[in-house]
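The complex appears here without one of its protein chains, the remainder shown in place.
Here the chain labels run A, B and C in written order, and each chain numbers its own residues starting at 1.
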Amino acid sequence: MIRVVVQEAPIDLAVELAAVEAADAGAVATFTGLVRGDDGVTELALEHYPGATERALEALCEQALARWALARATIVHRVGPMVPGDRVVFVAATARHRAAALEACAFLIDRLKTGAPFWKRERRGSDARWVEARESDDLAAARWG
Amino acid sequence: MIRVVVQEAPIDLAVELAAVEAADAGAVATFTGLVRGDDGVTELALEHYPGATERALEALCEQALARWALARATIVHRVGPMVPGDRVVFVAATARHRAAALEACAFLIDRLKTGAPFWKRERRGSDARWVEARESDDLAAARWG
Amino acid sequence: MTVELLYFAWVRERVGMAGERVDPPAEVVTVADLVDWLAGQGDGHATAFADRQRLRAAVDQAFVPLNTPIAGAREIALFPPVTGG
Partner (left out) sequence: MTVELLYFAWVRERVGMAGERVDPPAEVVTVADLVDWLAGQGDGHATAFADRQRLRAAVDQAFVPLNTPIAGAREIALFPPVTGG
């Protein structure tokens, strides 16, 4: 089962986890990405491509379900302006066996970094700039072949 | 930073996640193990070796901190009688970078299966039996060298 | 051929709009041709489309390489490499 949400509202982990655990699968692996404030960032704004984003994330979930014996794959992504500590993305994979859940969770977040149309703009005080793509993200996604 | 708890009380994910996210690290990987009821199990009871259990789990967290650049490693393990759907174990690793968080989380749950003194007894109606150790768990733990 | 263009991130900012409807000439066959043609449509466009190495594209919401033909496309999006997640 696939759940993909792109939203401007904050991500409520209690709600997302409850939805994920409702599946009758013993292994629940999650990844949550938070806005980091340790390098002076005061605001992170995320732009996306409505429609194409949801398609890309659903395609990622389908790939995960085809590759591992999962009960459920979930991606919840926030867009718009955020501040340090806010949750940007929540990914979850549930399965009967922990290896499938853990691997699928890592796959989803690695692929999401390079395969979905999101763009980050960081603000430090009055200075705002678009984040450059990182080669390390391409490498992490490539490892899944 | 290490947090290890062995408790008879239910695991409260909201509390545990809040504690984990308080660390100023952008990547949060978690694994939650639930009691499965799909093969007729009506109750799972977990016995442990008080004192030695906490030491073993703390040692696992220390190994993870030595091996990956983590902000925080957390293991919360429930003991005593549980029913299907209950959370047995919650593992979390936080880091600046997602690869470290994801790998450390997988390491902690793999090692925990073979390296900590817990014993499971399953009840199906009136029949109760101790769960046999599985070779696949030894193999999963061995892959971390 | 009339096609709907969408711009994101700094492409949008440099062009100065989120999208436009265009009718490129017949010699515009691929996305790369479209980028070259757009670069001549004004100062903002020139800045946005100067460096192809830093541009990515989607045709009808599917990510494609820049040498992809655009015949029959309804919606083409142009944007920098993604930095999501």
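Here is the rule we go by: a contact is a pair of C-beta atoms (placed from the backbone, for glycine too) under 8 Å apart; a residue touches a chain by one contact, two chains touch by 3 or more.
Predicted, not measured: the structure shown is a model, and the values here were computed from it.
K.L.:
Which of the visible chains would the unseen chain be in contact with across the whole complex?
P.N.:
B
K.L.:
Which listed residue (B:V41, B:V89 or B:C105) would be found touching the missing chain in the intact complex?
P.N.:
Final answer for the missing-chain contact: B:V89.
K.L.:
Looking at the full complex, which residue from B:T42, B:Q63 or B:T114 touches the chain that isn't shown here?
P.N.:
B:T114
K.L.:
I need the residue numbers on subunit B that touch the omitted chain, in ascending order.
P.N.:
33, 46-49, 51-52, 55-56, 77, 88-89, 109, 112-121, 130-134
In this section, only the chains that are shown with their structure count from here on.
K.L.:
What is the touch distance from subunit A to subunit C, in steps?
P.N.:
1
K.L.:
Taking each chain's centre as the mean of its CA atoms, how far is subunit A from subunit C in angstrom?
P.N.:
26
K.L.:
Using mean CA coordinates as chain centres, what's the gap between subunit B and subunit C in Å?
P.N.:
It comes to 49 Å between the two C-alpha centres.
K.L.:
So which stretches of subunit C touch two or more other chains?
P.N.:
none
K.L.:
Please list all residues of subunit B that touch 2 or more other chains.
P.N.:
none
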